[in-house]
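The next block holds one structure in the form of structure tokens; read it before the comments.
Every protein chain but one is kept in place in this view of the complex.
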Amino acid sequence: MEPLRLAVAGVGNNISALFQGAEYYRRADAEGITEDSFPGIRLPRVAGLGVSDLRFVAAFDVHPAKVGAAFTDAVLCPPNNYPRLDVELPEVDVVVDEGMRVADSEPGSAAFDRVVERLRQSRAEVLLYSLPTGLQKTATAYARAALAAGVAAVNCTPELMARDPELLADFERAGVPLIGDDLASQFGTSVVHRALLGLLAARGITLVSSYQLNFGGNEDFRNLRDQGASKQQSKLNALAQDGVDTSRVEVIPSAGFIGQLKDNKVAVLNLEGRGWAGTPVSLDLKLKVQDSSNASGVIIDLVRIAAAALRSGIGGFCPAAAGVLKSPAGGHGAHSPEVVAASLRALDDTARPAANAHP
Amino acid sequence: MEPLRLAVAGVGNNISALFQGAEYYRRADAEGITEDSFPGIRLPRVAGLGVSDLRFVAAFDVHPAKVGAAFTDAVLCPPNNYPRLDVELPEVDVVVDEGMRVADSEPGSAAFDRVVERLRQSRAEVLLYSLPTGLQKTATAYARAALAAGVAAVNCTPELMARDPELLADFERAGVPLIGDDLASQFGTSVVHRALLGLLAARGITLVSSYQLNFGGNEDFRNLRDQGASKQQSKLNALAQDGVDTSRVEVIPSAGFIGQLKDNKVAVLNLEGRGWAGTPVSLDLKLKVQDSSNASGVIIDLVRIAAAALRSGIGGFCPAAAGVLKSPAGGHGAHSPEVVAASLRALDDTARPAANAHP
Amino acid sequence: MEPLRLAVAGVGNNISALFQGAEYYRRADAEGITEDSFPGIRLPRVAGLGVSDLRFVAAFDVHPAKVGAAFTDAVLCPPNNYPRLDVELPEVDVVVDEGMRVADSEPGSAAFDRVVERLRQSRAEVLLYSLPTGLQKTATAYARAALAAGVAAVNCTPELMARDPELLADFERAGVPLIGDDLASQFGTSVVHRALLGLLAARGITLVSSYQLNFGGNEDFRNLRDQGASKQQSKLNALAQDGVDTSRVEVIPSAGFIGQLKDNKVAVLNLEGRGWAGTPVSLDLKLKVQDSSNASGVIIDLVRIAAAALRSGIGGFCPAAAGVLKSPAGGHGAHSPEVVAASLRALDDTARPAANAHP
Partner (left out) sequence: MEPLRLAVAGVGNNISALFQGAEYYRRADAEGITEDSFPGIRLPRVAGLGVSDLRFVAAFDVHPAKVGAAFTDAVLCPPNNYPRLDVELPEVDVVVDEGMRVADSEPGSAAFDRVVERLRQSRAEVLLYSLPTGLQKTATAYARAALAAGVAAVNCTPELMARDPELLADFERAGVPLIGDDLASQFGTSVVHRALLGLLAARGITLVSSYQLNFGGNEDFRNLRDQGASKQQSKLNALAQDGVDTSRVEVIPSAGFIGQLKDNKVAVLNLEGRGWAGTPVSLDLKLKVQDSSNASGVIIDLVRIAAAALRSGIGGFCPAAAGVLKSPAGGHGAHSPEVVAASLRALDDTARPAANAHP
């Protein structure tokens, strides 16, 4: 199986985790650990692609210390603070290109054309969009650039991309995949909080109040503190489900920047309920995760799904991705677990050797 | 709807919670709170029976201070330490009878015959078995006594009752319900731990280790400390599920008796996992519940199911109860969620007024 | 002993706690509970004054719903959300006056003169300054007004008052007490964090990192989120002590407004250290307190000290107050525990009946 040719917009902690992690698993494989025993992996293979089958072919950023740097150096460059894993990193023959800024991210601008050209020349299959939250215009421009170059786009951020109907229609028409929006962390606060709220409701315990606070030491937490409101609503949406009264739930997406935590994220959760005869039920929880690992464990699935869809000629959104996105195109309602599983199987089938298909 | 005529073996905290709770909801109803808004209730109605539709008609115990006491007094008698709820308790016209002891619990013994006679005379519909853990012989004798009196039996404890094939067959033949074994707390440590372990597995996080400790201040915790081993295994069984390696999980059912907690139970849980690239995921949780409320919120469903089954002439185990039992007859595998739901609907249907059925 | 005649600037939660609490203890006394058994009291008597010996004689605020309202109503008026204690509140014959605003808080302004006049007319002994954090100019004006009226001033806030050398000198010259600045909560995050950091150092455990986050549901938390920086430094200062490297400590004074917590404050603390052979020591703590109770438990000492000093003719700062202030005049270094204790004893002595002194 040809490795996946990946271009990235934003060379932050997520890319550091993805790049180092791919090497981590390559070494595990070399040490004789079987794929099924790799720690932290949801899907060892997607359409034949393993978790180390990545080739980084292009990278865009605007940070002065990263633009012009060798990819491997940029990945380890501050403010990135994902831990340096105990693996040797290969020299990747890629220099970080200057990416688009808000000011010059119009389709047709010099920066835009430069990105399209670079994507074509690198023969990238997938462009992973992973810039800081809040740059809607830039996000749209990268999606348009990917489309112009015939490259599948994956959007890790809350910006509108696959949920933009016009954009999605254009990708569909062109037979190019567009996967988004906003990745759901592999084991994040939302998924845990949602599980506990759902359990409370299923067991007939009445929710009195619940809160969730998140804090950490990477750039997301430095930036997020002021943009809390939209993120807050998006997090509350993620908790909504049958029988759960989210009006009793409060969420602080970024309670503060705690530098010592580096790329770790800590969440504290509290649930107060009333059981039989109104007597109290009280639950307190602390969750600590490596924030960018939590993203990369999902990104590895998204980019493989995007590449597999591209290779199969499937344009637009691919339901196989819906389970690990916060806001999939069409909403969660449009993609039942059965549809998601079937879509994943269909991708896997396309990857089976012809010999199997026609004995 | 005639209220459910209930006999109880063991007048401990669970019965205090059940009796006081029924009055609590009666008052809530009187204050105009609708059933659907009652706190802590999973099923407002089971086959037409509401949560206050209980009449205590007989009670058995061996505690010197309880035997011979008026039921209402026995319920509040130490070592019972369920909180005295802020509701007025009715005088129940029942005196606590001396129950069976291990030594005289043979069918045919004087104590056995006395219990059978009392059950018959009281016209009980359901006998709730709720004695301390570990008295297998006594449990069997109470089941046999219920059968002899034509009274449905409900077993809250880990003792074998509905899982005893011979006993179950005899109840089936006689057309008398036998519901057990071992209630699953309404919102207990096991259900929370199980949900989190399942979530971890579903998201592809590799479990490294996990522990669970429980402690509290009621008699269960005083007694349990030495009988940990069987309880430990039963708790581990409750956590087993697809993708979860329970060999990495340790459980201490009773870590200690802390008198100040009274009838509260506290659990501390820890999960350590590895995500993408082997980086750590760590979760700590503290759960505090009113132990006997947690039981009564489930008992109220079990006794209503038992009564409804008896009224409908359904003998043996009733699948409607499987979801709130730790070890249902036949095992969990025998009762899919669909079967459980259908069984519950069938009971509800029998309770519909004839007028509806034959217009 | 004459009750203390108290005027308050700011009728927020602290005043609600103080007013309701004084009644709470009055009732406890009526029920025969002795002073020494009152819950939550550090000093049952200060210079003969008990915790219920308060008479509210004047109150200033600028909130439209409070100005002009009867004192008792203003105390319970939202956004105040201190719990309504289970005590009957007396009708206090005081209407809330319009206080000074930033714009008209110059000594000599109409508002200033009105406050001075009101203080005089009410024969207040102590003016308690308890407005939201950040109004330095207003704080100074209230202090000047108190001085003009010969009323002792107590400053609960981080604003400069007793640390303003000119202001302090003027109070000293006039023989009027000035007690400040910034109350240390009775059992707050700082005092707990400080104790644990000190203990770690004393035992030879090397501090690696530590953080502290605070959140709650009263107005302080709504306002504080943007003014974190100065508060952050002041909190770090409170943790500084021999052997503690505060460069390894991070503090978020307000991690977020969680409305459901109402007037409760929650803090989460973490300490990571290294012990023998560099092996890890890890401590996590959650503290939940009633925020305004935590303040009032200290205010009750401060106002009694201020009144006692005034009655004894002691102007300026009174060392007896140093132990419960975050930033006492002269700094903590100027007031050893011995000096504080001696000052408190001296106040107590002045209150002894002459009969005792000269039998």
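A, B and C label the chains in the order they appear, each numbered from 1.
We adopt the following convention: a contact is a pair of C-beta atoms (placed from the backbone, for glycine too) under 8 Å apart; a residue touches a chain by one contact, two chains touch by 3 or more.
The shown structure was predicted, so the numbers you read here are calculated from the model rather than taken from an experiment.
Asker: Give the labels of the shown chains that the missing chain contacts, considering the complete complex.
Answerer: For the complete complex, the undisplayed chain touches B, C.
Asker: For the chain not shown, which residue from A:Glu125, A:Asp263, A:Asp284 or A:Asp301 touches it across the whole complex?
Answerer: A:Asp284
Asker: If I consider the whole complex, including the chain that's not displayed, which of C:Leu43, C:Val62 or C:Val126 touches that chain?
Answerer: With C:Leu43, C:Val62 or C:Val126 as choices, the missing chain is touched by C:Leu43.
Asker: Among B:Phe215, B:Trp276 or B:Phe317, single out the residue that touches the unshown chain.
Answerer: Among B:Phe215, B:Trp276 or B:Phe317, only B:Phe215 touches the chain that is not shown.
Asker: Which listed residue (C:Thr206, C:Asn223 or C:Ser312) would be found touching the missing chain in the intact complex?
Answerer: Here the residue in touch with the unshown chain is C:Thr206.
Asker: Please pick, from C:Asn81, C:Ser105, C:Gln186 or C:Asn218, the residue that touches the omitted chain in the full complex.
Answerer: The single option touching the absent chain is C:Gln186.
Asker: Using the document's contact rule, name the residues of chain B that touch the chain not shown here.
Answerer: Residue positions of chain B that touch the missing chain: 209-211, 213, 215, 248, 250, 252, 255-256, 258-261, 268, 284, 286.
Asker: Using the touch rule from the top, list residues of chain C that touch the missing partner.
Answerer: Looking at chain C, the ones touching the missing chain are residues 17, 20-21, 24-25, 39-43, 83, 85, 186-187, 191-192, 195-196, 199-200, 203-206, 273-290, 293-294, 296-297, 300.
The rule is simple: only the chains that are shown with their structure count from here on.
Asker: Name the graph shape formed by the protein chains and their touching pairs; answer line, ring, star, complete or other.
Answerer: Topology of touching chains reads as a line.
Asker: Quick check: how many Å separate the C-alpha centres of chain A and chain B?
Answerer: 44
Asker: Where the centres are mean C-alpha positions, what is the separation of chain B from chain C, in Å?
Answerer: Roughly 51 Å, centre to centre.
Asker: Rounded to a whole Å, what is the gap between the Cα centroids of chain A and chain C?
Answerer: Result: the chain centres lie 48 Å from each other.
Asker: Out of chain A, which residues touch more than one other chain, so two or more?
Answerer: 284, 286
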